[in-house]
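For this view, one protein chain was removed and the others were kept in their places.
Right, chain A next:
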């Protein structure tokens, strides 16, 4: 593994042109090391989602530089041709709601990503089962998403985010729909997986319960970020 987390310098995003232009991100700098879980917090409209979409290669930043692992992916323009493949292979997503594909069973929900990347069905399912086992949901491998509890769904979603071994995982309010026990469980799992797979994890959250668990936190307000040390409290 040569992953080096994610490194962002001077990232800006402007919506619109001329008098109506809105600068949603202003010279954002961020560094998340492999195995590290950082929090990204801020009020509504502060630019969290915009930053997440830029990091997720879903929208185009206006300027700046992004290095993912050891690859420069953006330097005032995209340096990779296939953003779809970039998202598939280099970025893991965990959403507020699990958004599992309702017509695929748990194994195939996770195995879909390697399959999309060209891995054979059997190998992809084997890889998915390994992760499901690591996340302790292997006993629901053949279940449909509708048969799972909220916590189980979120663990499957985390497995899906990790299955292609991406250098970075972007988690968008992953604990919002969960009670405090399950929320802590999800954060513990993210930390475990980050360490185990040397993945950098950025957790966007409003959740007061989990904020004290981060060792480092990026606050964002009006598109400007500043970093501060977190409490790094135990989530056990």
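Just a few scattered comments:
Operating definition for what follows: a residue touches a chain if its C-beta (ideal position, glycine included) is under 8 Å from a C-beta of that chain, and two chains touch if they have at least 3 such contacts; residues count from 1.
The rule is simple: contacts and distances are computed from a predicted model.
You can't see one chain of this complex, but its UniProt record names it "ABC transporter permease", from the set "Monovalent cation/H+ antiporter subunit C", "NADPH-dependent 2,4-dienoyl-CoA reductase, sulfur reductase", "3-oxoacyl-[acyl-carrier-protein] synthase 2" or "ABC transporter permease". Looking at A:36, A:152, A:173 or A:207, the residue that reaches the missing chain in the full complex is A:173.
Among A:112, A:129 or A:143, only A:112 touches the chain that is left out of the view.
In the full complex, the hidden chain is touched by chain A at residues 48-50, 52-53, 56, 58-59, 84-85, 87-89, 93, 95-96, 99, 101-104, 108, 112-113, 115-117, 121, 144, 160, 172-173.
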